[in-house]
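Starting off with a structure, shown below.
With one protein chain removed, the remaining protein chains of the complex are shown where they sit.
Each chain carries a letter (A, B and C) given by its place in the written order, and its residues are counted from 1.
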Amino acid sequence: MSNNYINSPASPLAHTNLAQLAKQHSNVTAGINFRELMLLGHLILRGNANDPAFLNGAQQSLQLALPITPCSSSKNSDYLVFWLSPNEWLIICQQETFAQLTAQLTDNLVGHYALVDVSSAQTIIELSGDEVINLLKKSTSYNTNPDHFTIGKVVTTTFAQTSATIYKAESQRFLLVTRRSFTDYIWIWIQQASQEYGLKILPPAKALE
Amino acid sequence: MQQYSGFGLFKHSLSHHENWQRVWRNPIPKSHYDVVIVGGGGHGLATAYYLAKNHGITNIAVVEKGYLGGGNTARNTTIVRSNYLWDEAAQLYEHALKLWEGLAQELNYNLMFSQRGVLNLGHTLQDMRDIERRVNANRLNGIDSEVLNTEQVQQLVPILDCSKNTRYPILGASWQPRGGTARHDAVAWGYARAANALGVDLLQQTEVIGMRTQDGVISGVETNRGFISANKVACVTAGNSSVLANMVGLQLPLESHPLQAMVSEPLKPILDTVVMSNHVHGYISQSDKGDLVIGAGIDSYLGYGQRGSLNVLEHTAAAIIEMFPIFSRVRINRTWGGIVDTCPDACPIISKTPIKGLYFNCGWGTGGFKATPGSGHVFAHTIAHDNPHPLAKPFSLDRFISGQLIDEHGAAGVAH
Amino acid sequence: MQINRLNHGGNIDRNQVLSFQFNGMTYQGYQGDTLASALLANGVNVVGRSFKYSRPRGIMTADAQEPNAIFQIGTNASTIPNPRATQTPLYDNLVASSTNGWPNVEFDMMAGIGKLGGAMMPPGFYYKTFMYPQSMWMNYEKLIRKGAGLGRSPMTADPDRYDTMHHHCDVMIIGGGVAGIMAALNAAQTGANVIICDEQEQLGGQTLSSTETVNDITATQWLSQQIEQLRKQENILVLSRSTTFGYYDHNLIGINQRCTDHLGEHVPHSTRQRVHKVRAKQIVLATGAHERPLVYGNNDIPGCMLANAISTYIQCYAVIPGNKLVLMTTNDSAYQAAIDWHDAGRQVMAIIDTRPKTDSAIIQQAQNKGINIIFSHAVIEVQGSKRVNSVNIAPINNTGDNVIGPAINIVCDTVASSGGWSPVLHLSSHLGQKPLWRDDIIGFVPGQNDLLNCGAVSGKYALLSVIEDGIATGGKAAELSGFERLTDLPIPDIIPQITAAPMALFHVPHIQTTSRAPKQFVDYQNDVTAAAIELANREGFESIEHVKRYTALGFGTDQGKLGNINGIAITAKSLAKTIPETGTTIFRPMYTPTTMGALAGAHVKQLFAPARFTAMHQWHLQHGAEFEDVGQWKRPWYFPKNGESMQQALLRECLATRNSVGILDASTLGKIDIQGKDAREFLNRIYTNAWSKLGIGKCRYGVMCKEDGMIFDDGVTSCINDHHFIMTTTTGGAAGVLQWLELWHQTEWPELEVYFTSVTDHWTTMTISGPNSRKVLQKVCQDDVSKQALPFMSWIDATVAGVKARIFRISFTGELSFEINVPANLGLSVWQHIMDAGAEFEITPYGTETMHILRAEKGFIIVGQDTDGSVTPQDLDMNWVISPNKSFSCIGKRSWDRIDTKRNDRKQMVGLKAKDTNQVLPEGAQIVLDPQQKLPMTMVGHVTSSYFSACLGYSFALALVKSGTSRYGETVYLPQANGQIYEAEICSPIFYDPKGERQHVE
Partner (left out) sequence: MLQIHCPYCQEYREEEEFSYAGQAHIERPSEPESLTDQEWAQYLFFRKNPRGLHHEMWYHIHGCKQFFNVCRHTVTYQIISSYKIGDRPELEQSKAVDKESINAN
């Protein structure tokens, strides 16, 4: 009996072989660029936003204030934090820093709070390019006008016939947090919806930037 | 009543159709009626007709706030079937179906009752188990019903996509050959004409704005044309039932929701049966005029607006194309909405109330049209005898207190 | 030969000649033509046959009102039934044909029958006949159906794609005529985000055929400048060929954009049509007005047209659809048609003005051109068969009720008529608002609602007033959507014209009574005549809705655009009411017919509904799994090997699991992470059993009921620590359960400190089950998984194949079982390691069907299969899952105490053994006690689950039977459709290992 198992983590899009596609697309220019930010750490933090102790504990751990304005986000070099609901945040980080973050939060938080590892439950699709707004208009009923969907805003909304958390990173760059089991559906959807604009697959990344 | 026939048409053509009689009078309301029926839709008119014909009560008014047959009677997708799951429901709907067969002759009015058969598709293994269960129950209840496999479904409706390439492949269906469609307006007009001939006063543009009771007994209705006294008041107002109940301080276990339907432009004959699918949420038939008549889903929220949401229509269009990819280029001509009164167990209420002499017939949800003759028939009996007809008894309001619900969600999960 | 094509003018490109086919003949037209203009250019008179009387019909309009030129366009899979030629841009090689007429529209066999039988087909004739005998209706119906319908459905799947786009804007302008254009320009200058759409190929609306002068240039030149400006403005999105089909609540509109229909039948790799859903802060209706025809004898003979259509064909398409024109009008605007006709060099025989002699600028203009104008007259009847050859005109009285003198005949081939204008207000009534009648404009205008109206739709017809209104309304719309109104755009110079008042005339009188006069058509598509409407009124159909339904007025594909107002006017007159008293029917979406595929958008084929996959899906595919749809999930159903039948595969899978070890992908089970100090209390309230004492590391099965006492979900919940639990739910119930927990927590018990988070997708769950399952596990896990360390109904943190895992020792098969949960990113990897480890035990993957068999052998229920929303825990003989001692009355408990739920003769779950032990009783079979009884039989229950058991060697079933638990040993019968009657014995529902020794095994 051996303990030396080789385990290769697989993103929900592993079967589509994005890296291979990216090679084929390396010289292509297209209206939509697609990149999976895969195998990152995803942590759900639950707690009372009206409790200063909770907010302090989170801030100490993250070196970053929790975004408590609805649909807002905050970030630093290690963490990207999304407001999801009045008592819920999603913290995204490198898989390597995940354990440390969890430990820090556990140390710093008191009272009624919860931490839930959802790293395997979801993945991130980065969509960028000149036509990215049009792709979103086809996919979600959320108001994507630049004066409404401002940079840094994050919304959980419908995407095709499922939901996704959509974060606006730059004027033409969005991150889509999708549930693992729906990701293949979303992948097919994006391919079809972006056909008229051209779709370029970029090599998947294991980092946020 | 002027008898209708092909010969009559010929005879009247010689006088340029100048001598046809009125189909119904336009009477002045009397001050008192034995029975006032509130609601001049198919169910209300049928109730009046059977009260007059079977129970000898002819001093009746049907009070209608708009025009006869203008509510859900005019807005449904005209499907008639009786293949319900539970004995109580199946027997009530089968009673109605038997009355349908022969109703045109009885009323001397062609209702275009077309027994072209109804298919209920199954797309999952559980759908098929439910279909087997329902069909078996139907057969033992004496109702024609069969389970078809995919090949048989394909044979019956060659244009259905029975391949495995769909998102939810068709695994089979239940088939009720005696089911079909009828011309909805004609049902209201046929009953109205026959009731009128038996002396029933049909009061259109007459809106009930209040009800009077005395010591727990009904005494009449207030209308926009004045007070009308009555020994008995029977409410058959579908989506507006709660509003009427509220006039005497009652609440009902009902919610009124928008339900939409649509028709395509007319096409040459292409679909000869009624096809329904709970799972992909759509149902369709082709009218004699050639329109595809398509039922959409129910909106989740309460709504008395006789209109629903666009996304429901979009989903319905997708469902129809999932089943019939060839209809993708066909164009939708008109969409509309009705108000359906839904019950927690997806079964109607045919019942006396805590107020003596006040009766309610409501809660038919999405499935009232098919029951029209049966509903009117058993409700008339219930009113005349102040005692439920045996087939109506399980549908009384008591069931919500005892817990004896008749949960037809499985069979009625989709609007129909 | 385009015999009716003018040598100059029109917005067509004479250099681009397009060929097309109509009814088998080849013709030519130009780029910029519609199919209708091209047919008229070629002198095609008869384009269809009427539905009831088979009368020949020609093109009548140039817009969405067209009732006759309804064609089958395109071929094979890309054919389209029923588009209007007037709204079909011509493309090269277009193929079109008429939808009615046999053998063809020129020579139609049905016409004879139509003439003879027509007299016997008054409105509603079908209600009065075909009744006897009852059995014959289906035969009559077949004939009726054959005669009905317009075009044909394609017979193969649509090769095209569709999609949807969502927009949010400040000002949405519907209609790209001059009113809409000016509104858009004026709104946009405030900075507002503007969308403007128009159903036509070209923006401009009626102004495209205007001959007026604006700012000293022609109106069309001025219009081009405005359109250029519009397209330059960055904050204006212009959508052409885009019909607004519906107005929905909270200021949402649906627009159908035809992206490629003008390019050809099928354009590969593109979106054929797109639905734009626009949520606007303010909507401006600038939809213009439609001209109303007059109703007169034989007004359907080809050559009878709308006056305005004639101007449009001449000005926009350089087509003059005849040689000799008679124009009948009640108003000034139609004079333009005669003037255009005259200027195009063809003969105007006369303008028949129904008004008493009057004067205006345009009347003078016509007179100056030498056109003969006859006042106080009307065209009472047309002669001709496939084309007008003359008209009878007669003097009428001032109110237009009677003919007051003898008729005279005028030879002509074209009759234009105009009864005035009807604002295109359809969208304004989609939410239920009724239109308002205005006597001054003799038309309905939109009722009051949230829309702003401008231009002709609000009854303003003069170019100057339309432009003024457009500018003002655009400004107001911007203001209402939150922008500061700037100085409005300047009003251009237009010389106002002196006009004469129009006359309210709809139905032109005849010498004969209406019932005896030649047919006067109101609704062409449904052959509804003035006589039919009067007859309906006589018969008691007095409500306009009754008239509509009885005569079919307005039920055509033009939705009554052409005929409804005339029909209302005829009804009003016949009932001696005013038009507002008579009222109008409510318009509903669609404004014009909308392609079903466009409504469905991209949600078709594999995207009809999401398919959800587990982390092992690729493995399942590679190993030949057949799949079952469970909710949105694709779950392996069974794994046939080497051409096995399903039954063979199941026997193998079952035996392998019972005798050695099987493995199931159970990842789809819902998993909810529950944290907080009140988690236990919450579970106590929501589940029927008690959770106060569940120890850390322990698992417990629980049942949830709705408040009505009926089971709605079940699953195992495990204690991670005192404040932390993990709940599992059924696959299909996961989302519903989470919502259920949130509902109670957020609305009733917010004081309980507890958080719920779905972790279904995070964990991959693989169940290894069978006597060798521990041995397999031990090969990949060094943690102690012995009975002592990991007893039944407990769990541990462990490392499985090098991955941190939770192992739950729970069993749905009755065998020694371990549910291994690992993060899904590593799911497939761990699964493969386990498969490798299990190879020596011939570890066998099994699907949902084997899982169902194995659990049924143990009498474990599947919620939704063995229950149906009408089953309590007591009905399942599961009193052990009900805690009587909880301080809190858990959800559903009170309902068990009602009369009906207390009965002891309720349907209860039992086992069934078929008398013929090889016979699998059909699932869904109904159970009776006396098979000899007559129909309807008294049924006592039904089979919920039924299988052949490989390890028992006989078939068995679970059933719900009345008083079942007290009937063990009784024989029951299951009558089948084929007449066979199965016999079975009621028994305990636990067939296999009733003492549960195997799952507790060492």
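Quick notes on this structure:
As a convention for this text, contacts are C-beta pairs under 8 Å (C-beta built on N, C-alpha and C of every residue); 3 or more make two chains touch, one makes a residue touch a chain.
Worth saying up front: this structure is predicted, and the values here are computed from it rather than measured.
Partners of the chain left out, restricted to shown chains and counted across the full complex, are A, B, C.
Of the candidate positions C:S135, C:S889 or C:Q932, contact with the hidden chain is made by C:S889. The chain not shown here is touched by just one of A:F34, A:Y79 or A:Y142, and that residue is A:Y142. Note that of C:D13, C:D897, C:D916 or C:D930, the residue touching the chain absent from this view is C:D897.
Touch with the hidden chain on the side of chain A covers residues 70-71, 84-86, 88, 141-142, 155-158, 163.
Residues of chain B that touch the chain left out of view are 240, 242-243, 246, 251-256, 300-306, 309-311, 344, 400-403.
Touching the omitted chain from chain C are residues 166, 248-252, 279, 431-434, 447-449, 586, 707-708, 735, 739, 742-743, 746-748, 750, 889, 893-895, 897-899.
FYI, only the chains that are shown with their structure count from here on.
Taking each chain's centre as the average of its CA atoms, chain A and chain C sit 34 Å apart. Chain A and chain B have centres, each the mean of its CA atoms, that are 50 Å apart. Along chain C, residues 164, 277, 603, 606-607, 609, 611 each make contact with two or more other chains.
The part of chain A that touches chain C in the complex is made up of residues 1, 3-12, 14-15, 39, 44, 46, 87-88, 112, 114, 116-122, 134, 137-138, 140-145, 148, 160-162, 179-182, 184-185, 188-189, 192-193, 195-196. By the touch criterion stated above, chain C contacts chain B in their complex at residues 78-83, 119-120, 122, 125-132, 134, 137-138, 141, 144-146, 148-158, 160, 162, 164, 246, 248-249, 252, 254, 275, 277, 430-432, 515-516, 531, 535, 538-543, 545-546, 549-550, 555, 557, 559, 588-590, 593-597, 599-601, 603-609, 611, 628-630, 708-709, 864-865, 868-870, 895, 898-901, 922-926, 928, 935-937, 939, 942, 944, 975-977. Across the complex, chain C is touched by residues 4-6, 8-10, 12-13, 16-18, 20-26, 66-68, 70, 74, 87, 91, 101-102, 104-105, 108-110, 112-116, 123-126, 129-137, 139-142, 146-147, 159, 161, 165-168, 183, 185-186, 189-190, 204, 264-270, 280, 286, 288-290, 305-307, 309-310, 313-315, 317-322, 325-336, 344, 399, 401-405, 407, 409-410 of chain B.
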